[in-house]
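Just passing along the structure, written as structure tokens.
Only a single protein chain was left out; the remaining protein chains are all shown in position.
Let's turn to chain A:
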Amino acid sequence: MKKGSISNSITPFYDQNIQNIKNEFGNFSDLIIREFKIGSSNIRSFLVMIDGLVDKMVINEHILKPLMRDISIYKKDQSTCEEMYIFIKENILYSHCITEERDWAKTVHCILCGDVALFIDGVDRCLLISVRGWESRGIEEPNTEVVVRGPREGFTENLRTNTALIRRKIRDPKLKIESIKIGKISKTDIAICYIESVAKKELVDEVKRRLEKIDMEYILESGYIESFIEDGKYSIFPTVGNSEKPDVVVGKLMEGRVAILVDGTPFALTIPYLFVEAFQTSEDYYSRPYYYSIVRLLRYFSFFVATTLPALYIAVTTFHQELLPTSLLISIASAQAGIPFPSFAETLTMLVIYEILKEAGVRLPRPVGQAISIVGALVIGEASVSAGLIGAPMVVTVAFTAISAFMIPAISDAVTIIRFACVVMSAICGLYGIMLIWILMIIHLCSLKSFGINYLAPIAPMVVHDLRDVFVRLPWRILKKRPIIFNKNF
């Protein structure tokens, strides 16, 4: 039989089925076809599985052993193949999840997903037994969102584990986890999570509609999905959020958002994503509100510093010297005296060096990481100042800017781009240039939407009811009512 002529359904013929499997998979080194006879009868049967995706112990103990030995205790050997099939399905197999399948393509897919297919001679169906069991990382504390107080578990690469982590926090049938497959070749499992009656139905439908439109051969990370479903495709600001922590995702689900989990990555997407979310962390909600309200205000301040401070320095020292208090001007002037570069070149150099240091520090293997900090702190910070290449106030400015950017990691890439834009514009036309960039940025932010909700909401348009969780975090007794923003049209 030729490869192209495989029929769409499973045949009742034993040899034909084996041949079909071999044709489909070709010379698979990890394909296992285990042929055996059921009990003491002469009914031929075989199991198909992918080595490494299945749990060997379960197959040996709970599938092969009952089929080859235990069955003969209960069943006479004279029964037909069909009777034997039904008896096996209903009485013999101890597996928790068995599906009957007639379709070839689906069978092949399930085998590739880690199911075991049981073919019995003379039966035009197969049984797919779920014995998925592969090596996977355990639940660990996520590196990206470290907390002092709060749950330390993080998502893993296993989709089922991830959905279980969410399900464990919401024990209500209203939590829906729907799954679809995306990726023509990779056929990656995607789970859409939402809480019925909390998430708006239109939002869920819109998410599904956008997901179905994705035309991609493979999905390796939730970032692929993000780039296809986000609103501002050309925006530097993210309109889809992500998190590695189940508690964060559940918190967002409870506010009426939708989460998308992708098999193979610990990063879950949350939709819609608003600008203010970049300034919120899970710890804000777990700790007492007063201090974390101040911290949240500090994050907004840090956003300003991270985007604008180097530009302000340039503008003030090259255009608007009169704005500084005299004593501050004197100390800056004395530090700048003898520096061979204009402050714009100086700033740009320092910012580029910082970006290089940061990127190198992330990619480097851990043991080499120390070298980076020594080079950064000693050579660039200390030596360049004493060599008279860079002014000390400049180093302070860039250092403060860099630290401020770490306060808001969710939008730090956008912040970096704005920072460079501000620096260039302030070198061209001073404070006017900075104002120009800010006006452009605010216009852009106002025009952005995330799944029908204004990106700057609840600040603009202002939703007073939801402002209690924006600049400050009010106590839970006030906060317990859900935000209204996701259920009305803002």
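The rule we apply is simple: contacts are C-beta pairs under 8 Å (C-beta built on N, C-alpha and C of every residue); 3 or more make two chains touch, one makes a residue touch a chain; residues count from 1.
Methods note: contacts and distances are computed from a predicted model.
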item: The complex's invisible chain, by UniProt name, from "2-oxoglutarate oxidoreductase, beta subunit", "ATP phosphoribosyltransferase regulatory subunit", "Raffinose/stachyose/melibiose transport system permease protein" or "Germination protein, Ger(X)C family"; value: "Germination protein, Ger(X)C family"
item: Per the touch definition above, residue among A:147, A:198, A:329 or A:446 touching the missing chain; value: A:329
item: Listed residues A:343, A:384, A:401 or A:450, member touching the removed chain; value: A:343
item: Option from A:318, A:349 or A:487 whose C-beta touches the chain left out; value: A:318
item: Hidden partner chain, touching residue among A:440, A:462 or A:484; value: A:440
item: Positions on chain A contacted by the hidden chain, ascending; value: 233-234, 317-319, 321-322, 326, 329-339, 342-343, 428-430, 432-433, 436, 440, 444
